[in-house]
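With one protein chain held back, the other chains of the complex are shown just where they sit.
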Amino acid sequence: MKLVRDPVHGYIELDERVLKLVSDPFFQRLRHVTQTGLAYMVYPGMTHKRFEHSLGTMYLAKEFSSFIKRNSEVDFLTTEMISLISIAGLLHDIGHMPFSHTFENVLATLRQVYGEEVIEQGKKTHVIMGEKIISEELSSVLEKEFSFVGVDPVKFIINVISGKYNTEEEKLASLLISSFIDSDRSDYLLRDSYFAGVDYGRFDIERLKRVMLYVDGNLAILKKATPIVEEFLLARMYMYENVYFHSVVGMYNAIATHGIAKLIRESIIEVPLRPKELLKLNEFNIMSELQKHGDEFYIGLMERKGFRRIKQDITKECINADEIRDEAMKESFETNGLIMYHDFFDVPYMEDLGEAIYIYDGKEIERFSSVSTMVRSMKELKKAIVAYHVKVKDRIDKLERMIKECK
Amino acid sequence: MKLVRDPVHGYIELDERVLKLVSDPFFQRLRHVTQTGLAYMVYPGMTHKRFEHSLGTMYLAKEFSSFIKRNSEVDFLTTEMISLISIAGLLHDIGHMPFSHTFENVLATLRQVYGEEVIEQGKKTHVIMGEKIISEELSSVLEKEFSFVGVDPVKFIINVISGKYNTEEEKLASLLISSFIDSDRSDYLLRDSYFAGVDYGRFDIERLKRVMLYVDGNLAILKKATPIVEEFLLARMYMYENVYFHSVVGMYNAIATHGIAKLIRESIIEVPLRPKELLKLNEFNIMSELQKHGDEFYIGLMERKGFRRIKQDITKECINADEIRDEAMKESFETNGLIMYHDFFDVPYMEDLGEAIYIYDGKEIERFSSVSTMVRSMKELKKAIVAYHVKVKDRIDKLERMIKECK
Amino acid sequence: MKLVRDPVHGYIELDERVLKLVSDPFFQRLRHVTQTGLAYMVYPGMTHKRFEHSLGTMYLAKEFSSFIKRNSEVDFLTTEMISLISIAGLLHDIGHMPFSHTFENVLATLRQVYGEEVIEQGKKTHVIMGEKIISEELSSVLEKEFSFVGVDPVKFIINVISGKYNTEEEKLASLLISSFIDSDRSDYLLRDSYFAGVDYGRFDIERLKRVMLYVDGNLAILKKATPIVEEFLLARMYMYENVYFHSVVGMYNAIATHGIAKLIRESIIEVPLRPKELLKLNEFNIMSELQKHGDEFYIGLMERKGFRRIKQDITKECINADEIRDEAMKESFETNGLIMYHDFFDVPYMEDLGEAIYIYDGKEIERFSSVSTMVRSMKELKKAIVAYHVKVKDRIDKLERMIKECK
Partner (left out) sequence: MKLVRDPVHGYIELDERVLKLVSDPFFQRLRHVTQTGLAYMVYPGMTHKRFEHSLGTMYLAKEFSSFIKRNSEVDFLTTEMISLISIAGLLHDIGHMPFSHTFENVLATLRQVYGEEVIEQGKKTHVIMGEKIISEELSSVLEKEFSFVGVDPVKFIINVISGKYNTEEEKLASLLISSFIDSDRSDYLLRDSYFAGVDYGRFDIERLKRVMLYVDGNLAILKKATPIVEEFLLARMYMYENVYFHSVVGMYNAIATHGIAKLIRESIIEVPLRPKELLKLNEFNIMSELQKHGDEFYIGLMERKGFRRIKQDITKECINADEIRDEAMKESFETNGLIMYHDFFDVPYMEDLGEAIYIYDGKEIERFSSVSTMVRSMKELKKAIVAYHVKVKDRIDKLERMIKECK
């Protein structure tokens, strides 16, 4: 048993079996993958990594499972099953590339702006890579340590992380690790708030743990605790508005994105397709190559010099948003990334056929939207920014005008 | 005016003049200099950087000065002077090299283990480099923005940071930035505790601010607040014992030290002698070169594999400590750093002719040791560890025996 | 200068002039007036008093004024004026009676349930009493210490507290102490959260301070900080939903209300009409008389025995709410308070002709509702409970039925 001191959850315990996974080079990698990309350029405290977020997600997945077991007497939640669910939490981000989502932006930008043939799946790219790592690199440890009657741990974890669950156990695990209210989101809201030094993402995690139930195959929250759900969704929405979607944070992520895209286009670094390739690629060698070949992008990131933003954001009210995007991407292509378009999109909460937060009053479960008026103010977050290097300042007049006329 | 969100002090304000310094590439550098070397290998939250510590030190230097002005009516503490003192706080670590003190260890190791001719001054190396940066690179901004009647800001700051003060103003500034209880230490105790997630380094900073005085040319603490001094010194001692001098933290710093030493010995990277050279050297390119040329050291740091510690530490009671050190350094040389010796040394508090904490009872000042029995338990911290790569496991028997026999 | 240690704001400074007011028996009284009535029966930590809340409101009124002065360069915000505004904050609750709002409920209950001729003004009763105390008991200190050119401090404070401002100065002060976002609410949200041990009422006070402006005679918030307004209003709404309007908290406040009403109806204690009478009445002698004469009510409060709630609350959807209230009050009268009706009502935010939160984008001010969709989910809080003593359990069938049929 080993204890890891964690600023968010106190102590996190790692037993011998978990240690085998944590000691694997593919997990140790996460020590050097920045959790929130370039957000530290605005919130200096946000230098934390995916490593500690992964431990935290494992911790919360175990806590949630244990309380659900107590509240709902779910037979299949054995000690072994709870361990396995927590391991799915531990490994849910194992496929993240350097700078996390920023690298996913690189791939999307290569395709959309530069017309490169890149295989990417938006924000799911790290999930695909994660599946490869789990099945190719971690399967022997997983099979040795976490197999038990009727369960193939590799399949289980992959199904859970990808949301393609087949069994009741997998469904619950998937809800606990990847749904509207889960251990992943709970951890990153608390953790990112802590490191940023803001209150936005705080919510009453101790209460949340105690009001979760498993009813008729669904994850549900006790009705009397409905406000905790609102608090949670709002906490998340505020983190997006104020931190993740901060316009200046966006600009620095765009600079990094186009800088890395340049390195790839010039074949200085390669897009990692296999786990072994990913293991070799890291923020150190990327930044180091950027220093040698990245010119304006390197100076922009390291010295905060050269780049500006068109002060006015492109809001969701903007009627010409699509035209602006096309024009900006064209300019981006023509200036080799010295003009940059960066958009933000998030849906705080939306019910559809399959997905909803359920509320349980002791008798029946209802959808969250039917018990909370708060849902109505959960607005879709959507905006975009245009940034540019001062060198090409003379080229942005048109874009500036289009944005001004936009609303 | 710009506001920076800081998890430790809330908001830190940067006015236009300060922004000119903060925007300088030499200051922006600090965004990528890890505050506590490899401590994050044990305390995962400790990924914070010198950048935010420098802002925090500036903030506290200003707070301390302002309260002292109010408590003691020191004529020379004008608004201009307080700004200048806070700028000395801002710049006190400007000369830190990659991985902070770990790089200083590299230089010492090159000299002591490998007999290289390296200019180094132990833990003062970054101060020397800082003086160069301030006089060569920042002098024009400083002279333009912070000059006022009778004060040359460049000389002032250099004198303050190096502790070679000539005037009363410089002496007070020096005490506020570099003494037993100062803004530097106050910030790093609170900050490192926050990011590690431990309580050891916490103390009542709001109270400390309010009980500082300037009496007869000395910094003094109100007598009734003597316990705050004890609390502060103990907080620092516990941070050393539990965090900075953690044996495993030491091992990882030693691995980094010998890895970087190897890169220098093989002329892959160069010791930065001039500010411009330092600007080019960073943790990214060091780690990137280590990936290419560092072999065991790179794997040790990135995958946490290959290295072990001789479990028993060399304590200060050890009578053969010198012989062990010599033997270990000889082995270190012969194995090209695969056997490593790392020592720790700190004096929590010691009065001598010049230096002491003063206590003021409204009439006279006394030395802290004459009013506190706590001083007696402020023990010198001194220990060392030996670590090695499993490859050379067969060579450590002798060292292991010597350490065992040691006490 | 005296420092008071405060868990919410750190240290609060009291200068000699403020100390004269704080030392007055009418202010010292507040040390024994529970801030949140009987809420401690559910949240045991909530034993805090109006004394510390009043100090905290003074502190924040000063902070807000100082930041507004800096942000908006309001000429009339002199040091003297800021002191006076903060004193209005200090004294805004000086007229609160034992158990705070619970005693106001007593007066309303005497009139509504028992038909007694009592002079009461609902939640404004303590404001009326406060005006008397300020003009009759504190005027000489106020006039001696806080008069300055053109300002009568007694009139000023009374106008500010009652919201009947005449001058621009009084208007700003009134907005800072008694409006949608003010120092009173800011303090009680943070303070009540702290003592309850909940997160609901927390918000980013350091940010709020820094984004307040005074524009065209209105208090306004910088547009880019709009989310802080939402966060604040939601924090307040959650505190109402979860703490102040907790059904069990309501029951204990009802027990206290009817217990005290009984003492007044039996002429054991008297309704304080003059300041001197209020000074003699306190929670100690009320509870002591309740012990002698309060029977069930005393046992209910001290031993938590005898009373029950009709489990189902009367929600705002209830169409027969008025009939239920009338029936419950009739029963209350006939059982001498052993059946009790307690209602809750709050409007989180509503704009009308005079009142709104204003948002400033650097050019013009807009009403909050035109920039935030959140407003739509700020629902009026309205509910009621019926509680009863087990002795009269047989009488509640009808009420229970009416409530059940209600929706």
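Going in written order, the chains are labelled A, B and C, and every chain counts its residues from 1.
Everything below uses one rule, namely that contacts are C-beta pairs under 8 Å (C-beta built on N, C-alpha and C of every residue); 3 or more make two chains touch, one makes a residue touch a chain.
Keep in mind it's a predicted model, so treat the numbers as computed, not measured.
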Full-complex contact with the absent chain, from C:I119, C:M302 or C:V347: C:M302
Touching residue (missing chain; options C:S139, C:S162, C:N285 or C:N320): C:N285
Residue among B:N242, B:N320 or B:T335 that touches the chain left out of view: B:N242
Hidden partner chain, touching residue among C:T47, C:T79, C:Q121 or C:T315: C:T47
For subunit B, residues in touch with the removed chain: 198-200, 202-204, 227, 231, 234, 238, 241-242, 373-377, 379
Contact set of subunit A toward the excluded chain (per top definition): 3, 10-11, 206-207, 210
Contacts of subunit C with the absent chain, listed as residue ranges: 4-8, 10, 23, 25, 28-29, 31-32, 40-41, 43-45, 47-49, 51-52, 55, 194-198, 280, 282-289, 291, 302-305
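Operating definition for what follows: only the chains that are shown with their structure count from here on.
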Copies subunit A and subunit B touch via same or different residues, half shared test: same
Copies subunit B and subunit C - rotation angle from C-alpha fit, nearest 5 degrees: 180
Distance between the centres, which are taken as Cα means, of subunit C and subunit B, whole angstrom: 50
Euclidean distance of C-alpha centroids - subunit A vs subunit B, Å: 34
